[in-house]
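Just below is one structure, and these are the notes that go with it.
The complex is shown incomplete by one protein chain, all other protein chains being positioned as in the whole.
The chains carry the letters A, B, C and D, assigned in the order they are written, with residues numbered from 1 in each.
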Amino acid sequence: MLELNNVEVTYSDVILALKGVSMTVRAGQCVALLGGNGAGKSTTLKAISGTLKSEDGTVSAGSIVLDGTPIQNMEASEVVKNGLIHVMEGRRVLRHLTSEQNLIVGGHMVPNSAELKKRLDHVYTLMPRLADLRNRTSGFMSGGEQQLLLIGRAMMASPKIIAIDEPSLGLAPMMIRDVYEVLKQLKSEGTTFFLVEQNSAAALSIADYAYVMENGRIVMDGPADKLADNEDIKEFYLGVTASGERKSYRDIKHYRRRKRWLG
Amino acid sequence: MDPSGVFPTSYRSDRRLIRTRWQFLALVVFMALLLLAPYLVSSRIIAILNMMMISAVIAVGLQICTGYAGQINLGQAAFMGVGAYTASILASKTGLTFLLTIPLAGLSAALFGFLFGLTAARIKGFYLALTTIAAQFLFHFAVLNLPSTWLGGSNGITVPPAELFGLRFVSESSQFYLNFAVSAIMVAGAFGIVRSRFGRAFVAVRDDDVAAGIMGINVAATKANAFLIGAFYAGVGGALWAYLIRFVGVDQFTLFHSIFFVAMIIVGGMGSIVGALIGVFIIRIIQEIIATVGPNIADSVSFLGGDIVFAGMNVVLGGVIALFMILEPKGLMHRWNILKSSYRIWPFPY
Amino acid sequence: EETYNLALLSDFSGPYADIMPILAGGREAVFTWWNETRGKELGVTLNYKNYETRYDAAQVASLWPGIKSELDPIAVVGLGGPDVAALSERLPEDKIPMFMATAAYGFAWQPDAWIFNPRPTYSHESVGFLNWMREQRGGDEPLKVAILASEASPAYVDMAKGLELYAEEHPEEIDLVEVIYTEVQPTDLTGQMRRVVRAGAEALVIQTNTSIVVAAKRGLQANGANIPIMMSSHNGLPASGGALGGLEQMEGDFEAYGMAIAADEDTPARQFYETLVADYGLEAPWNVVTAMGVSQGLYTVTVIDHAIEANGAEGLTGEMVREALFAKPITTEETHGFLPTLSFTPEAPFPLEGLKVNVGTVKDGKITIAATGVDVPQVEKW
Amino acid sequence: MTTNNGHVSSPLAVRGATLKFGGVTALDDVSISVADDELLAIIGPNGAGKTSLLNVTAGFYRPQKGRVELSGQDVTGLRVDQIARRGLARTFQGTHLFAGQTVVENIMIGRHMLMKSNVVQAFFQFGPVMREESEHREAAEEIIDFLEIEAIRNRPVGTLGYGLRKRVDLGRALAQEPSILLMDEPMAGMNSEEKEDLARFILDVREARKIPVVLVEHDMGVVMDLADRIVVLDFGRVIAEGTPEEIQKDPAVIKAYLG
Partner (left out) sequence: MVYFINDIITGALIGLLYSLVAMGFVVIYRASKVFNFAQGELVIIGGFIVWFTTMQAGLSLWLSIPLSLVLAGLVGYAIERIFLTKLIGESVFSMVMVTVGLLILLRGLVLLVFGPAVRPFPIIFPLKPLFLGDMLIPMNLLIGGIITIVAAVGLSWFFNRTRSGLRMTAVAEDHVVASSMGISVKGSIAVAWVLGAILSTIGAMIFLSGKSLTFLASDIGFAALPVALFAGLESIGGLILAGIIIGIAQSLTTNYLDPLIGGSLGSVVPYIIMLAILLIRPTGLFGWRTIERV
């Protein structure tokens, strides 16, 4: 359904952020993209959704194909018309609008108001917290509340494929569980997911297939359950030792750090 | 600038503006050429350079206020006017030397700017831009309506030439040296300011005034300071202007002049002193070219008629500004910086 | 064969861009005429070049050194306030006189000038007109007058200030009932005009611009009143009538200035204009702006003529031209009736003695001369 | 620490703070106090009022009721920059970095309030200014070293990924040489390796600077491992307070937060 072939992305004509990335997302699948800070995950999403331009970035090589249509460097609003919604990082709600207005804008392509009402109800049943907040000015809501709103707003468009950047960011543990329930629910309703996550455990729990990215390149990929068993993934992404126990943050060894400070 | 692989070895050298011997040499040659200019080029060019240097002082001030501190200011010409009037009155009524009138002109403009800067503590963004337009109108109103013995009212004020040890700065080239000295000091000072903690505070307030406050920066004071400094520059420029034209009248400092100063920093690039200089150069050059070439075109292509050619002035200038915004929205300096960073990493594209 | 240069300052893209082509046409045609007639006799050619100032002092100041080195002119043919502002301190240093087309401003009223106007200040002109009007009306009562001015330009303020001072000092002549300030393109003057009507004004002085005349006229019409408006040369009857959609709208209004009225009558000025059109390529219509350009050209060439007479055709300098201006009056014959006889003195940039204004009006939809050679009383400097 | 009137004062105390926005009660009579050299974690569901509590402390919001004390001094109602100058630094939920500026510049902005030169000195660039610049630059570089962000030193912060930005954010706060550090969800957007690093940094900061840290965080692993004491907020109220062990067992906390 979504295919990236050897995609290269350059910022400001000089910084090469993606260096030939290829991946495939099949319809109905959930594909997770993992990777460290600055690996290029968000860049990949932006390249797909056409929002690179606002940061002076371009897809300088390769192709991105959505359902047979090449969409690299396409206008963001056109990409959405092709059925892909990108939930951006950074909690970009429409701050002066209320939470409900945000949702309505999310559903702006819905043809009639009856359908709109139905979708609103759907969002509110899946995320009751949003129903409580419906008349709040979204700019004043707490970080987690805004994050929820973003997910709800993407659902309103009921896209074929949601590309979502760190959905669990800043959510309380219970809320993460709830959100992932929602994602699972949507997936079972047939939505395809392209998921960028730092919370690898959660991501791998719903993903079918996963890519690991480092330094603008894909370094590993495979079915989600296979990856979850990989030693390195366990150590660096899941935070469990080889023996399967969670390490304590207090026990992180000093010697791993090159230099002590103010010694 | 250093090529790929060369890194600074001390914090001082990292801060340095001039990084290589070639840069230093280029600067020296440039300054020397400027200093010798009155002997090298015609007085018409010297007159253009005079205009450019004065505009440069004012535009650099605007750059600090708008480009660095992010406070959109459409009242720079009014601030300039305050400086010009101060210098004129001091020079004509008290006979004070320009060595004092110029800084005093800067200070009085700074005071006026500071008052408007205080509003910036509360009023932000476009709302602020419009209050600076108010500065423009209030200045105009005040000059025309205060008793004419104060500010000359509609009569304007005639300014005696600047004088030092019996030397009168009346010829183009003597004025050139006056303008050169003052503008060199002011531009060098601007580099100092923007690279100091004040420059950083300006940028911080521009980018995110909430975070700036939490970093211990007094946001209101910083904004007022930005206006104060910007207006100080405008005031000094205004004083130079007064000594150049030797007559000040309120219609020399209109909103349109302010808009042109903004245009200069737009073309050169926001948030860069060098950008402001480039912008001044480009806009002034275009103005001069059209003013010079215009009559010739009108003469030789008579069917066009004079008015067409001259109305073209605004079209060309406005067009250039619009074109710059469309092609290079971040200004010429941005393009230059990109070139620089490609050079820094060449030949490795990543 | 000697050649001398004149620098022509013009504003084709600033506030006076609308009248500039015509004004420029007028003065340039005079230079052509002079070169082909008097110039040939004297063996002198006058070269000229236009410089665009945008009506901006900065531009003038920046152009000036270039003008000097490129042209080395013996005189500058100026246009307006910014030229005066930028050059008033420079011309004495460079010893080049400048000849203007318009009436003078109060701020330029200084002795030992190098800048000259063929006409006195706007306030002189309006005072002259108002006195004439009071005499026409008869009676001992002072004439009730309202002024409509604008602060958009200091020059406009200057025009009003002189008249205000005169009215203050001569209450028996002029009773200033209203001084109204408005924008250069007023939104609506109905209310203001009602005040003027209620105050019983007998004349309304508007020396600012055409748009204000139009708005005032509409305001008066709304009030069902018809107070005669007095205009100046740059916003006179044809311009204002044109902007109102027809001269007939200006029936009974006046224009007054110290220069020939471009009326339909057959005057020497008119005849000279026809000559310029027929033989010297003048394309401008017969109107006040053309008259302004032609008179500026005429008194400029006459002064130069006098200077050549006094000093010979060779080695003429700007200083000599200025001296010639003080040495000998410029007679009205020499300017073909475009200007009264002008006797300049070093005291002021315009003739202080023998000042006259002409008054034009609209009668039956046509511009006619209402009076010529109306004396201007002495006006104090303000 | 003792004040002159004798009773022990903590580096930071919030007493009975109540904060309302229209109909929303963000904080309802909240009191916390931090001990010297303590790492206090604040947890609670989304919208519980954690960020609001930090905002009240930092002077960004003014509570309708209650007081904020820094080392026994009442600072309620002071401007944010005044409070910052009294030694309080914070990092932000989401980032509030100066995006167009490089990492070094961001950190140098953190040192603004410690620098003393005036505008005239800056204009003429003589003497003390240059020395001061170099000194503070050195301090900034030390922080860069410490946080291991040398490689991105000259990158504009706007071009960095979320995780690195949080690190720069911490660096900027440290540059203020605070006597108390508040951190709002510093670990958000990091994978576990990066969290480990940051955890180490936080521990090191405490060790080297001996300053108390207040940490708002949703990652329970981090909170339980690092915190000396935990305060749990729900609907703007403190519902529990205690050591990590106690909190983990507290039924109210489990119901409201841990699930």
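The rule is short, and it goes like this: a contact is a pair of C-beta atoms (placed from the backbone, for glycine too) under 8 Å apart; a residue touches a chain by one contact, two chains touch by 3 or more.
If you're wondering where the values come from, they're calculated on a predicted model, not measured in any experiment.
Novice: If the full complex is used, which shown chains touch the chain that is missing here?
Specialist: A, B, C, D
Novice: Touching the absent chain in the whole complex: find that residue among A:Ser49, A:Gln147, A:Ser168 or A:Thr192.
Specialist: The single option touching the absent chain is A:Ser49.
Novice: May I ask which residue of C:Asn5, C:Thr45, C:Ser69 or C:Ser211 touches the chain that does not appear here?
Specialist: With C:Asn5, C:Thr45, C:Ser69 or C:Ser211 as choices, the missing chain is touched by C:Ser211.
Novice: One chain is left out of this view; which of C:Glu169, C:Glu183, C:Glu283 or C:Glu353 touches it in the full complex?
Specialist: C:Glu183
Novice: If you put the missing chain back, which residues of chain C would it touch?
Specialist: Contact residues on chain C toward the absent chain are 13, 15, 17-18, 20, 150-151, 164, 178-185, 187-188, 190-192, 194-195, 209-211, 214-215, 218, 221-223, 239, 242-245.
Novice: In the complete complex, which positions of chain B touch the hidden chain?
Specialist: 119, 122-124, 126-127, 129-131, 133-134, 137-138, 141, 144-145, 210-211, 214, 255, 259, 262-263, 266, 270, 307-308, 311-326, 329-330
Novice: Would you write out the residues of chain D that touch the absent chain, in ascending order?
Specialist: The missing chain touches chain D at positions 51, 55, 60, 92-94, 96, 184.
The rule is short, and it goes like this: only the chains that are shown with their structure count from here on.
Novice: Farthest chain from chain A, going by mean C-alpha coordinates, please.
Specialist: Here the answer is chain C, farthest from chain A.
Novice: Mean of the CA atoms for each chain, then the mean for all of them together: which chain is nearest?
Specialist: That would be chain B.
Novice: Could you please state the distance in Å, as a whole number, between where the Cα atoms of chain A are centred and where those of chain B are centred?
Specialist: For chain A versus chain B, the centre distance works out to 46 Å.
Novice: Quick check: how many Å separate the C-alpha centres of chain A and chain C?
Specialist: From the centre of chain A to the centre of chain C is 75 Å.
Novice: For chain B and chain D, what's the span in angstrom between their mean Cα positions?
Specialist: 41
Novice: Considering only the defined contacts, which chain A positions touch chain D in the complex?
Specialist: The touching residues are 11, 15, 34-39, 41-42, 55, 89-91, 129, 133, 136, 140-145, 147-148, 166, 169-175, 177, 198, 200, 235-239, 246-250, 252, 254, 256-262.
Novice: Quick one: which bits of chain D touch chain A in the complex? Just the residue numbers, please.
Specialist: 21, 24, 43-48, 51, 93-94, 142, 145-146, 148, 158-164, 185, 188-196, 199-200, 203-204, 208-209, 218, 220-222, 225-226, 257-259
Novice: For the complex, which residues does chain C have touching chain B?
Specialist: Residue list for chain C touching chain B: 10, 12-13, 17, 20-21, 24, 49-52, 54, 57-59, 61-66, 68-70, 81-82, 85-86, 88-90, 93, 106-107, 151, 153-155, 157-158, 161.
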